[in-house]
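The complex is shown incomplete by one protein chain, all other protein chains being positioned as in the whole.
Order of writing sets the chain letters: A and B. Residues in each chain are counted from 1.
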Amino acid sequence: MSNPTPPVGPGLPETQTMVSDTVTAPAPHRQGKHKQAKGGKPASLWTDAWYDLRRRPMFILSVVIILILLVMSFWPQLFTSVDPFNARTCDLSTARQGPSAGHLFGRDNLGCDVYARTIYGARNSIVIGVLTTIITTLVGGLFGIVAGYKSGLVDSVSSRLTEVFFAIPPILGALLIAATFRGRANSILLVIIALAVLGWPMTYRIMRAAVITAKSQDFVVAARALGAGAGRIMFRHLLPNSVAPVIVVATINLGGFIAAEAALSFLGVGVLSPDISWGLMIADARDRFLEAPLPLIFPAVFLCVTVLAFIMMGDAVRDALDPKLR
Amino acid sequence: MTKTTPDALPAEGGPGDGPLLAVDNLHVEFQTRAGVVRAVNGVSYTVGAGETLAVLGESGSGKSVTAQAIMGILDMPPAVIPKGEIRFRGTDLLKLSEDARTQVRGQRIAMIFQDALSALNPVFTVGWQISEMFRVHRGMSKADGMKKAVELMDRVRIPAARQRVHDYPHQFSGGMRQRIMIAMSIALDPEVLIADEPTTALDVTVQAQIMELLADLQRESQMGLILITHDLGVVADVADKIAVMYAGRIVENAPVYDIYKAPAHPYTKGLLDSIPRVDLKGQELYAIKGLPPNLLDLPSGCSFNPRCPYRQDNCVTDAPPLYEISGVRSSACHYWREVLDGERQ
Partner (left out) sequence: MASGSDRILEVRDLVKHFPLTQGIVFKKQIGAIKAVDGVSFDLNRGETLGIVGESGCGKSTLAKVLMALERPTSGSVKIDGRDIAKARGGELKRMRRNIQMVMQDPYTSLNPRMTVGDIIGEPYEIHTEVAPKGDRRTKVQELLEVVGLNPDHINRYPHQFSGGQRQRIGIARGLALQPEIIVCDEPVSALDVSIQAQVINLLERLQNEFNLAYIFIAHDLSVVRHISDRVGVMYLGKFVELGKDTEIYDRPAHPYTQALLSAVPVPDPEGREQRERIILQGDPPSPANPPSGCRFRTRCWKAQEICAEEEPLLQIRPGTAHESACHFAETHDVVHVG
């Protein structure tokens, strides 16, 4: 959302008309009503948030990590010349070898390069995390807006429905879905679907609550008085005013989905070989962990750092967008 | 900070010669991201026992911030008080330790707020909240405190006090809640009561009830009353003297009769002229042009100069001091004589 920076009033100049065009801070006018009142240039939510974020080392750090991860998942060749999908790069005779000049992280049970596999594993984690987040945000958000706006029967029914989903332990539910349909679809797609089915009610709840708050504001009444239809009110008025908390939850969830993917893969119902996934690598290395800990430790560290980066970014965004939630 | 000693506290009662409470050249600033907001820029006023001072001003004029500084309830930081004194019976409150201020706050200087609902705790009965004053400050037992609470509710004329003492704030109407706030504030017989827009949220008929109640209580107890308001009607009804604030400064100080008859500052005059009047129906109302100033970026010279019909060149360069007009009147306008002689609209 673009927001021109408000010009500072250069002390009211000649007031030709009844109203000066100089912009003054509305903040002091609301003295007492809002805590942020005392001074402060009027700034919109996003400019304020951006100002705030730029000053958070935690945010900068997480953004840097996430950028590196994104590059890694799109162009893994930049990080390694070894192609882990090529069977010839593996050599059973070198299985579980420690780090060496050509193979920084050593080799795994099948003698494949752990470093290359870890780099290539980023793609599936990111793809699954991002796609699941997009799907849950769209589905949950859409239902949330409609339920929040319509209230009444629509709201009651969909809210009860989400409560059913909330009653299912997420990993157990995803496990069930993934295991049931295993082999009938692309394994990555299946993971995304399993996580999305159980993930959307969270976004739904957040969106619905935000919409209900926004709905009571006068500008919505004003739009109705102008004759605006439900679609316009929902998407032009309610959505932009309730999307902030959803973005926060989406960022935090993204990390959660990546972790969940690893868990499913570890349990054998997520990403399947020959695809590469950190969860899968951890599962493979588990048996010989005591002999050769590195093939497990490296993907685990990457997983932790990735999940942490998204959660940290989500935290920072939340603090910036909605200090009340802190 | 000084250590709390009994003699650090302002003397109780006694025949003080000076005014009960005197604010002297008070400055309050807020450090914000966008810069320093000068909310109060050298405010001075006094209030004596049994006297009603009305502090008149718009939002952002600094009238509430001044009151919060007197009470010592400003959040510091972001607020800073770089200069000024607040003398209560001769003792500068700003120099007292926090402990000593707590002795004054609520007991000897009390305050009531505009929004009585949010000022009351919704999970306790009103009786409990009123009697808390006695339990905490006077060490009374629960039963005695409740008895006092009923007495006070009677005093602020809440019907059926004995039964209603066990009700919760939401069970009262807006006017009744404001009465409860008043009961709490006068519980410990304060010497000064600050009422910050006490009737703004109320209907006119209820406003009349509350103002009458405040006047009666003041007559009984000889409290000094500081009434903070933007309502010229309420001021005319109850005040003895007025301090008009604009952009963190006092622009005019005067006894109530004088100011309505002949204001000595263009801002005061503009406010009075913009009140709709019967004989001017159908005509355009006089309107002060322009907008209230940005506190982050006050105009040079007199803060009111961009909106002022009396403006001359020196108004842009020199900030006017508070010129003394008579022993009881002053105006912060270089051209107060012209304003004073000027026609009312």
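Criterion: a contact is a pair of C-beta atoms (placed from the backbone, for glycine too) under 8 Å apart; a residue touches a chain by one contact, two chains touch by 3 or more.
Because the structure is predicted, anything quoted here is derived from the model rather than measured.
Q: So which of B:140, B:208, B:262 or B:316 would be touching the chain we can't see?
A: Among B:140, B:208, B:262 or B:316, only B:208 touches the chain that is not shown.
Q: Using the document's definition of touch, tell me which of B:76, B:275 or B:328 contacts the absent chain.
A: Of these options, the touching residue for the absent chain is B:275.
Q: Among B:24, B:85 or B:237, which one touches the chain that has been omitted from the display?
A: Selected residue, touching the omitted chain: B:237.
Q: Which residue, B:145, B:175, B:248 or B:320, contacts the hidden chain when the whole complex is considered?
A: Here the residue in touch with the unshown chain is B:175.
Q: Touching the missing chain, which residues of chain A?
A: 1, 3-4, 6, 17-19, 21, 23-24, 26, 29-30, 42-45, 217-219, 221-229, 232, 236-237, 240-241
Q: What chain B residues would touch the chain not displayed?
A: Residues 58-59, 159, 173-176, 203-209, 211-212, 230-237, 239, 256-257, 260-261, 267, 270-272, 274-278, 280-281, 284-289, 291-292, 307 of chain B touch the chain absent from view.
Note that in this section only the chains that are shown with their structure count from here on.
Q: Starting from the mean Cα coordinates of chain A and chain B, work out the distance between those two points in Å.
A: 50
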